[in-house]
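Pasting in a structure now, in structure tokens, and then I'll have a few things to ask.
Of the protein chains in this complex, one is absent; all others appear in place.
On to chain A.
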Amino acid sequence: MSLQSRHVDRGLQLGIGVVAPSTFVPFNKSNLERGSDARWALSSLKKRDRMYFSGMRILQYGDARDLQTRQSGHQLDKNSDEVMYPVDGQCFWDRLLQQQDQGSIMKDVHLRPSGEIVSLSITDATGNFFVPSSLVSKIAKGEISMTSDDGHRKQVRPIRESSSHTKKDFKAIDPTKKRQLAIAQLLPVVDARLDKEPTTLLINIKGPTDSDLSLQTLVYDQSSGLYEKHGTPTVISLFSRIKHIEIPSLSKHVGKYPNLFAVITNNKVHVIRLDRFQPDSIELTEFEPLEFRDFEQFPIVHVTFNPWNHMEMALIDSKGNWCIAKLETHKRQRCNVKLRREISGSIFDPTEISPWNHIEWQDDHTSLIILNRSRLTVVNLEQNWQQDIIQAKTWSELRDFKRITDNLFLLLTSKEIILMQVRDQHIDRLLSWKHEWDPLDPSIRTSFKICEDDEYGQLIHILLYSKLTVKVYGILFGYKENNWSVIASKPFLLSLGNIKSKDGLNTIEFPDVNLYAIPSDSDEGDELSKDFLCVTGFVGSDTVVQGFLSTTESSNHIQLDLEHPTCDYSLLFLNKISTLFNQNLPVAPADYRREHEYQMFQQYGYAISEKLNEQLELWKKKTDKCNLNIDSLGSLKTFSSYFQNVSEYASLIEQLITYYKEHDLTFSDTGVVMNQLWGEKLNSWEAFFNRLLVAWDIISPGAEDLCRLATEDMALSLISYQNEGEIKNTLAAVNSEISKSMKGILDVWDNDFSESQNNVQSTHSALFPTASSQLFQIPTVKSSQQAPAKNKPSPSSKLSNMSVSQPTQPLTRTALPGNMAPAFSLGANLRSTQPMTTLSQPESGQRAKRKKKKVGGFN
């Protein structure tokens, strides 16, 4: 009898927001304090806090495999884990180009001197691509264009390697690749006789073809609570892609540590026994591998060791044929794996096409639990019966299965996490939690850590992770035998740190740290017992990260980029951008003369204001009420020709703004824009230009031109304008039209976000980050370093030259903004009678008059 009420065959079915049934217990100890809700059974159990990954550190850096699998992944799609359809070309071509320059496209492939030709060895050549020579020559001739990014004004794709959703339509994930990384505590017989402690090993996969198994001894560092690598890893080549590593988890009652483990590759099952730890190596015995053809000729997808006798194991192949096997050791001949065909069977289901199968021992050594994607079957070998416990054909699929203890099992389906209890061959569904993860994600798996807890009896920490994302979902179950099974915390989302990866997590492991081995400092012991060490591996990389699963939040200082190969793609790309820039730098036209610049500005100003007026007219004609009519100056598609005097340009923009402000047009505030771009408030575009120049001067000889261009571009695209009156009208119109409920949202929205900025500005500022980040990444990167050089004249000679060559600068600055008159005259060009000699000495009265006339006409 448990304290909880629940359905007999369904157990508790919970999820976010689903209330757990409880029992009212008015006569309770805690009842004495009246009014508390402690009168409900179990309500005195305090919910646990959410947990975080903290103090994450890299245990092992990925080696060259990173680069190679990632790239060869595009090519050798038969072998790779995640196959992209079709090949996404950008990175590939860039790499190809590089390779071509070096003239080292793959010519010869060395095969390892081994009886079986199964694995490409690591030669220089394998890192490269095989590319048909005809293709290379075509590219060299320029018949095929490498990239589609021509011209710099267009915002082009290649900055993000994979932007298109349509290209990669689906991801194919091999379900038979299960555990690719293991932390195991193994104890060879020799050590056991000497009563030594077990050795912790990091077993993971290495090599360009994922065929090498690396065994790395780990040492627990007591001060940090983390593992340190010890010695050099022992690497065994298994000549075939490794799919799964199985470590025996022996029952508590046995009280032993295993000394062997199994590895499943593409065509064999290897059992490897540890014999002795030497200071610099590990002595191993490899059993005669069990080839798939020895059984039923289907790939074996899972093996499991008998928890009471690790010399016995159960295995299952991709079609559901299962068998018991015995490990036989011999003194003289090689140890081998012997199938006991008399104890075998099948759960084959013709409607099941996934090769995912799972086998696990139940609560005693004569019964097994066998799963495929849609079925969970219990088999009793002794009494010769089997029973389908679960049939999951309709709403969900089985995804993962974990044996927590001899009596507790964890089942992950595409919808729920289910805690099951086995007692005398009878399975009980205790508790299920609806995890709300995407049910279509086929790669989700769980890891768990069970620990004793004063309040809950046993606390089971469950993490759910996927091969598609690096985020981890976590929840805590509490379990007390015969008493309760409860959700001990709210679900939470964990983040490992700043890791970029298109793929997700491979495995999360919770190694058992021998707490008795730690001299228990009272505080530190407490500290550590709360946190759990966990080790994580990533898909497509042998980088391994370790850290704590902890109740306290602390920042993870990991910066991992598994997205790009190590050939520093970004640098390559930067170079490309800069060459593109250099090629497109404005060159002073032949007839350029500094004196004519004013005239140019006049023309430009005229052109832009004309365009603007046209635009305004256009807006007026528009009947569409719901259009907010926001546009940037850049959208007018009017560009100035070559100029050098930036201050003049800046003042032109300013004057344009001041002028049109009088005509009910609102512009984005320069200060806000600058704040977004630069992180501090600058007053004018000229100041911006100067800053930029200071920053870029070191980088490029054409910095001045670049900066001018950048400033112009940014000014045009970031200054947006809109008709304030119109917007108010529009808003009013929209407000009157929308339904009541929508209005409700709108009101609530506004209320909560009542910021000091007015509507217009906030809209703009929302627009800016995207614009700025897309347009120019370089200045924003550099800016933080150069920011201290505030308002100082640039140390470079160029800048001082420039300021010298612009003697009118201070004048324009002081004179113009106060004048309210624009630096250009609309009538000037029409009349073309007297070109202005200088802009810094305008006859303000005259110009103002002209202006008025003209604008009256526009209106």
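Throughout what follows, a residue touches a chain if its C-beta (ideal position, glycine included) is under 8 Å from a C-beta of that chain, and two chains touch if they have at least 3 such contacts; residues count from 1.
Just so we're on the same page, contacts and distances are computed from a predicted model.
Peer 1: UniProt protein name for the omitted subunit, picking from "Coupling of ubiquitin conjugation to ER degradation protein 1", "Exosome component 7", "WGS project CCBQ000000000 data, contig 00099" or "Ribosomal RNA-processing protein 43"?
Peer 2: "WGS project CCBQ000000000 data, contig 00099"
Peer 1: Where the complex has a chain not shown, which of A:Ile203, A:Ile390 or A:Ile460 is the residue touching it?
Peer 2: Result: among the candidates, A:Ile390 touches the missing chain.
Peer 1: Quick one: say which of A:Gln216, A:Thr304 or A:Ser344 touches the chain that got left out.
Peer 2: Touching the chain that is not displayed is residue A:Ser344.
Peer 1: Among A:Gln180, A:Thr265 or A:Thr469, exactly one should touch the missing chain; which is it?
Peer 2: Once the missing chain is taken into account, the touching residue is A:Thr469.
Peer 1: Looking at the full complex, which residue from A:Gln216, A:Ser240 or A:Ser318 touches the chain that isn't shown here?
Peer 2: Per the contact definition at the top, the residue touching the missing chain is A:Ser318.
Peer 1: Counting contacts across the full complex, list the positions on chain A that touch the omitted chain.
Peer 2: Chain A touches the missing chain through residues 1-10, 13, 15-19, 21-32, 35, 37, 39-41, 50, 83, 85, 165-166, 168-176, 296-298, 318-321, 344-351, 353-356, 379-381, 384-396, 398, 413, 415-416, 425-429, 432, 434, 436-443, 466, 468-469, 471, 473, 482-483, 490-493, 741-742, 745, 748-749, 752.
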